[in-house]
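Below: one structure in structure tokens.
Let's look at subunit A:
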Amino acid sequence: MNIRKTMTALAVSTLMSLTAAQALAADTIKVGSFLAVTGGASFLGDTELKTLQMYVDEVNAKGGIDGMQVELIHYDTGGDSKKAVNFAKRLIKKDQVDVIVGGSTSGTSMAVIDEVESEGIPFISLAGSVKIVEPVKKWVFKVPHTDRMAAGKIFEDMKKRGISKVALISGDGGFGKSGRGETLALAPEYGIEIVADESYGAKDTDMTAQLTKIRDTDAQAVLNFGFGTGPAIVTKNVRQLGITIPLYQSHGVASKKYIELAGDSAEGVRLPAAALLVADKLADADPQKPVLVAYQTKYEAAHGAVSTFGGHAFDGLYIALEAIDRANSTDKAKVRDEIEKTTNFIGTGGIFNMSATDHLGLGLDAFKMLEIKNGDWTLVE
Partner candidate 1 sequence: MWDQILQFLITGVTVGATYALVALGFAIIYNASDVVNFAQGEFVMIGAMTAIALSAGDGGLPLPLALIGAVLITIAVGILLQRFAIAPARGASVVTTIIITIGASIFLRGVALLVWGKDIFAMPHFSGEIPLHIGNATLLPQNLWVMGGAALLVMGVHYFFNHTIIGKAILACSCNRTAAHLVGINVGLMMLVAYGLSAFLGAMAGILVAPITFTSYDAGVMLGLKGFSAAILGGMGNPMGAVAGGLALGLIESLAAGLISSGYKDAIGFIILLLVLFIRPSGMFGKVSAERV
Partner candidate 2 sequence: MALLEVKDLTKAFGGVTAIADLHFKVPENKVYSVIGPNGAGKTTLFNMLSGIYHPDEGSIRFLDQEIIGKEPHAVAEMGLSRTFQNLQMFFNMTVLDNVLVGCHLRTHSGLFSAAFRLPSVIREERVARQWAEEALAFCGLEEYSRQHADALPYGVLKRIEIARALAVQPKLLLMDEPAAGLNDTETLEMRSLIRRISESGITVLLVEHNMGLVMQVSDRILVLDYGSRLAEGTPEEIQNNPQVIEAYLGGEVQYAV
């Protein structure tokens, strides 16, 4: 191999990208995105990216927004917040995007807040943590339900079933840790006592040790906050250990993959999730149904089973594009104002009503409580 030649080529391409930085301008709408397409959170970023690409193509095929084509510029953070900051800067400075829709994980979203606030560019985050929009930041919005909402929804359901003692087990990634924090904080409000608080690593292969401890408490239910392989292994281990009390998962497992991995052990597991997972089971009168079915049909035709995460990308993209449409310009301040005025936007995650004090705009009702029965999602009444 000729290393020198390769190095020359690299040097040339660097120079080219240095000079070709400021080209293109006003005749396209540039949507920037940084997603965890690889790494531990890739099941978020991957489906988000596919959704963004699919719908940007669709918008363009239909003639764009106000006659302008939409261009998607995206980078893979691998879930690394340091990369996220640099890619956010790259999107803002080099690519000069009009709006950013991205940030698969809470960590990467939180990391760029400083940058988007000081640069003044609308940013719609696709991550869960409530801290992203609380306290409200001028330029920062988010579309997924928060982990606090998930905990609240779960506690509501537990109370209905007369459960007051809960064993908590969570992954030690951002999602699990943040969910754990919200759960612990929220439990007293619902009169629920957390009798065990265990955790596991993202790549752990066996949680029976933690669950054995939980088995020997007087918990009436097990709650697991986490995503990836962890929750599926927890589910299997729970059954293996003969734990019969109800198992609750978080919205982190809201994809068919979870049922596939956990198999029979997933029977009876409950979790809060967006209506997307049960689109076909909704009442026909439900205003969300057409949106959900359309998204599901389109996504599944191209990429296989939907997850709610891709839905968030759909919501974020359309909230941004509709705001640009309403603003009749890509002026960042105007677009920001229009995003904040989003009302009655029917998305996959729920019906959004944003305001100056609420940059999420979803209520607890946006979550449905689901139970897994016969290998499929069912709505809990």
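Selection criteria: all candidates are chains of the complex that A comes from, given by their letters.
Assume a residue touches a chain if its C-beta (ideal position, glycine included) is under 8 Å from a C-beta of that chain, and two chains touch if they have at least 3 such contacts; residues count from 1.
Quick caveat: nothing in here was measured; it's all calculated off a predicted structure.
Candidate 1 is the one, among 1 or 2, that touches subunit A in this complex.
Those residues of subunit A that touch candidate 1 in the shared complex are 37-40, 42-43, 46, 172, 198-201, 203, 205-206, 208-210, 212-213, 216, 228-229, 232-233, 236, 239-242, 257, 260-261, 263-265.
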